[in-house]
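As you look at this complex, bear in mind that one protein chain is not there, while each of the others sits in place.
For clarity, chains are labelled A and B in written order, and residue numbers in each chain start from 1.
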Amino acid sequence: MTGRQVRFPLSGQVSRRSMLAGAAAGVVAPVTATVLGGGTASAAPRDRGKPGDGLLRRVTVYAEELPSGLYGYGLQPGKATVPGPVLEIWEGDTLEIELVNNTDRRLSIHPHGVNYETTSDGSPLNDSFNEPGETRTYVWSTRAPSEGPGGFWLPGSAGYWHYHDHALGGEHGTEGIAKGLYGALVVRREGDPLPDRQFTVVFNDMTINNKVAPHVPVFEANLGERVEFIAIGHGNNFHTFHLHAHRWAENRTGYLQGPDDPSRVIDTRDLNPGDSFGFQVIAGDGVGPGAWMYHCHVQFHSDGGMAGVFLVRNADGSMPEGAQEALDRYHQHSGGH
Amino acid sequence: MTGRQVRFPLSGQVSRRSMLAGAAAGVVAPVTATVLGGGTASAAPRDRGKPGDGLLRRVTVYAEELPSGLYGYGLQPGKATVPGPVLEIWEGDTLEIELVNNTDRRLSIHPHGVNYETTSDGSPLNDSFNEPGETRTYVWSTRAPSEGPGGFWLPGSAGYWHYHDHALGGEHGTEGIAKGLYGALVVRREGDPLPDRQFTVVFNDMTINNKVAPHVPVFEANLGERVEFIAIGHGNNFHTFHLHAHRWAENRTGYLQGPDDPSRVIDTRDLNPGDSFGFQVIAGDGVGPGAWMYHCHVQFHSDGGMAGVFLVRNADGSMPEGAQEALDRYHQHSGGH
Partner (left out) sequence: MTGRQVRFPLSGQVSRRSMLAGAAAGVVAPVTATVLGGGTASAAPRDRGKPGDGLLRRVTVYAEELPSGLYGYGLQPGKATVPGPVLEIWEGDTLEIELVNNTDRRLSIHPHGVNYETTSDGSPLNDSFNEPGETRTYVWSTRAPSEGPGGFWLPGSAGYWHYHDHALGGEHGTEGIAKGLYGALVVRREGDPLPDRQFTVVFNDMTINNKVAPHVPVFEANLGERVEFIAIGHGNNFHTFHLHAHRWAENRTGYLQGPDDPSRVIDTRDLNPGDSFGFQVIAGDGVGPGAWMYHCHVQFHSDGGMAGVFLVRNADGSMPEGAQEALDRYHQHSGGH
């Protein structure tokens, strides 16, 4: 049930050490990418290497049809998942994705938040997609904020972004997205805190990660761990993401810059198609361990199964009092009674 | 038509003085809570006591069925309203709610924005609700921002939050919310300006405070008064809240921190289920007195009756020119003509 951390090096480096060694300007280095096992909890290490300076990272992504009829992206053949792996880079890095299309359908990969030329747009408009069986390279680059006009600054690339198909079944990848071709893309800025755990939550039509309760992921962490949520909206419906007993600031990181930061603090946020956001919380901080719900707050969506559990275990990893009973109740979740 | 300010002391204090006297660290003090009379205008005093330091406040809330078939929360038996009373505390305070369930249905109270253990979650998942006729205590705590990882800060609890049922009619309180079990929760930070008037606006399905025009509340203030709106979304539909002739900053308080604060200034904002926000305006500032509309800006929602009036009287409380005629027109509001 726990995801695996997989790195795909260009030239045989497989350990974290070798990735760090490659982290110099202009040196090709592997991307840090996390495979979420079945959409559930995934351990992400604190050490993802250092912010690069024009660092080129490379990854091979496989698009495949799953036995269920869904489609997924994966970092190894036969290992596609819904959502796809978290792709994570430092602001300033460039990411080269070699997309292998192991399906019999036209498809692509289109990112949000980063830079790309029209050839890497991933859209049929720009003739940028993989034919069935085709392998194609997409290049995404990133950059720090820079001075703009009149003393204002142009935005950098750091953010909680996402990627998705833009070609399967139409001009806009509607069928590809509906069937699972999506994932999280994190671009970090130097100094951003790294999480202990990382979870991707995609509100896609009336599902979470193409599942409904009681099959929605149970995300697990231990009391006090730094947990990162990356929330993505897709499909045809509007949604609101709510997490019980935890909250975050409505800005780039979810943290405040200081005690006087005017950012709104929230525990519920609109999550509509194409939008994404992310934040970190300290699991159970101020509220204790237990089974905490996360769900769409549109009432008939939560009643219809858009609800999951964020299980905060005791600090030693043991099950807190009452949590198993809560999980048992969750596994009987139905459409309202 | 005007609401009443009611305080429920633990040990017999009933005056504002006694509340202030109790406002020392560790001392149990009554909560400041405002009963909105029929969902309409409510005077709130400038003096709500001082920011506490771990102050424990207690309040008894009664959940009751109303003659109309709606359900409401109230601060006295037989006095339940829709929306329920504004519960208002200082950041750092703890609030103990003794919820008396005077109905024959399972129900609960679930807050947004504050801290609570699983036993106070208010959800069936955590077996946290009142059976019919049962009294149960829920504890909500709050805290100031604190230093977090890497020089970032963890959010405090201050905000324009809300509370609602999470158990009547299902896992998520869908029936309870639909029928009126909701209200505003304000957590203030030391230094936050206090309002002269305070209004709760809940966009719940296709209603405002479970009413449609011409029965939606007329909120009244005098020119120059500091007026606080607390806006809450509920139900199954998406909405946009628009207030004529007044605007606010999209941040924690609705005020700017200074002339260079980059916050967006708005007069229309998404208000979707589970979301809430609040702000203060100076009534009629720069625009004069009169009958100003507030409404959902989704066209068929406003046409269908999601529209009310913010009546800004002259500074002396008299009716401004043209305002009575506007109110008369409002009382003939229908579904478009």
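The rule we apply is simple: contacts are C-beta pairs under 8 Å (C-beta built on N, C-alpha and C of every residue); 3 or more make two chains touch, one makes a residue touch a chain.
Everything numeric here is computed off the predicted structure, so don't read it as measured data.
*Asks:* I'm checking contacts with the chain that's been left out. Which of B:R58, B:H164, B:K211 or B:R269 qualifies?
*Replies:* Here the residue in touch with the unshown chain is B:R269.
*Asks:* Hey, which of A:R252, A:H295, A:R313 or A:R329 is the one touching the hidden chain?
*Replies:* Counting the whole complex, the residue in contact with the absent chain is A:R252.
*Asks:* Given that one chain is not shown, which residue among A:E131, A:E171 or A:E325 touches it?
*Replies:* Residue touching the absent chain, from the options given: A:E171.
*Asks:* If I consider the whole complex, including the chain that's not displayed, which of A:R58, A:R105, A:R143 or A:R197 touches that chain?
*Replies:* A:R143
*Asks:* Name every residue on subunit B in touch with the hidden partner chain.
*Replies:* Residues of subunit B in touch with the missing chain: 191-193, 226, 238, 240, 242, 244-245, 247-249, 253, 255-270, 280, 282, 285-288, 290-293, 295, 297-300, 302-303, 307, 309, 322-323, 325-326, 329-330, 333, 336-337.
*Asks:* Give me the subunit A residues in contact with the hidden chain, please.
*Replies:* 112-113, 115-119, 121, 123-127, 141, 143-145, 148-159, 169-172, 174, 177-178, 233-236, 238, 249-253, 256-257, 261, 263, 270, 272-277
Basically, only the chains that are shown with their structure count from here on.
*Asks:* Find the geometric centre of each of subunit A and subunit B from their Cα atoms only, then give the gap between the two centres in Å, rounded to an integer.
*Replies:* 34
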